[in-house]
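Structure record follows, encoded as structure tokens.
For this view, one protein chain was removed and the others were kept in their places.
What follows is chain A.
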Amino acid sequence: MPLLSVDELKVTFQGQGRRASTAVSGVSFDVDEGQVVGLVGESGCGKSVTSLALMGLLPKKGVRVEGRADYRGTDLLSLRPSAMRDLRGTQLAMIFQDPLSSLNPVVPIGVQVTEILSRHRGMRGQAARDEAAALLERVGIPDPTRRLKEYPHQLSGGMRQRALIAMAVACAPRLLIADEPTTALDVTIQAQILELLKELVDQEGTALLMITHDLGVVAGLCDDVNVLYAGKVVESADRRNLFAEPAHPYAHGLLNSIPRLDAPRGQPLNPVRGSINDQIAWADGCAFAPRCDHYTLECLEGAPELGPLAGAGAPAGHQVRCVNPVRERLETVTLADVGAGDDSPAEPVTQKEETSE
């Protein structure tokens, strides 16, 4: 049984006197113990809303959350707020995008770390301070006792994110949700932070739900990947299969759009044309159809179902929501490249390709 099983999660925002807008329209995915699952998509596809809904952090007013999210047999979405508060930090924890604004500017780091320890582990005084220092040490912050007395603005961006990770793992949660944890950081720091996350996940067996738009991060970190488009999972596959053989035209387009260093000068980039449009509902057909190069009339007859990729040699567990999946191996990314991510997380996915002579 998976650790977290999200089933048909649907989030609708209903403003007073305004048309309801659906941010997440039926997302399902599983996260197993100790597994790293990626949730990938462009801005506005519902990644962050999904994570906030799982944590119960969406505002109560004007938001409707439907579906189920089974965590060890309890449905997170129907849990009472007080029970949810007890789960947060101990069972589920979250790391946010911007490490500066996620720390309270007027409270020293130490207080912010010990506050979690006293809340969930009942630690007080010197014991809590020692534990906080040990936590900071563990996430690679040098001179932790001094850092505990400092304020967020005195720490560098990478260190702030480390401190936030320390707070998140303070009570050894079973599931860590990371909402674009490296977006606000330099590339070199990104690599360090991803390395740290990977290390923690490996050591503790914590499951990680990685929300990102950075395919490089996915390549280096995730076991399974779910590609989101307009609030629905359009493709769900093992990392290797997704990068080698993206079946949904959107995933295919995304991977194809990554510029290559060895491309001849002057060769145009291949963007996915158009932009995401929330006016197009899935009920009328595939929401990606207007941007798709392969669409047929069949695409507009109701929403396609997420189903296993058909055809000979299709790997098990590779699911796609498309009536005309792309059946072509991507030449830009090789398995060796993706596999190389095992030791260097931030390595770009499109490096020089080995198969081309």
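Basically, a contact is a pair of C-beta atoms (placed from the backbone, for glycine too) under 8 Å apart; a residue touches a chain by one contact, two chains touch by 3 or more; residues count from 1.
The criterion applied here is as follows: contacts and distances are computed from a predicted model.
Novice: Pick, from "Cysteine-rich domain-containing protein", "Cytochrome ubiquinol oxidase subunit I", "Gas vesicle protein GvpJ 1" or "Peptide/nickel transport system permease protein", the protein name that UniProt gives for the chain of this complex that is not shown.
Specialist: Options "Cysteine-rich domain-containing protein", "Cytochrome ubiquinol oxidase subunit I", "Gas vesicle protein GvpJ 1" or "Peptide/nickel transport system permease protein" considered; the missing chain's recorded name is "Peptide/nickel transport system permease protein".
Novice: Of the residues A:Arg19, A:Lys60, A:Arg80 or A:Arg265, I need the one that contacts the missing chain.
Specialist: The single option touching the absent chain is A:Lys60.
Novice: Per the definition of touch given earlier, which of A:Glu115, A:Glu137 or A:Asp223 contacts the omitted chain?
Specialist: From the options A:Glu115, A:Glu137 or A:Asp223, the contact with the absent chain belongs to A:Glu115.
Novice: Just to verify: which one of A:Glu42, A:Glu131 or A:Glu150 makes contact with the chain not shown?
Specialist: A:Glu150
Novice: Considering the whole complex, which of A:Pro105, A:Gly125 or A:Gly266 touches the chain not shown?
Specialist: With A:Pro105, A:Gly125 or A:Gly266 as choices, the missing chain is touched by A:Pro105.
Novice: Among the options A:Leu9, A:Ala69, A:Leu87 or A:Ala287, which residue touches the chain absent from this view?
Specialist: For the chain that is not drawn, the touching residue is A:Leu87.
Novice: Tell me where the left-out chain touches chain A, residue by residue.
Specialist: Counting over the whole complex, chain A touches the hidden chain at residues 55, 57, 60, 85-90, 93-94, 96, 98, 101-108, 111-112, 115-116, 119-120, 149-151, 153-154, 164, 167-168, 170.
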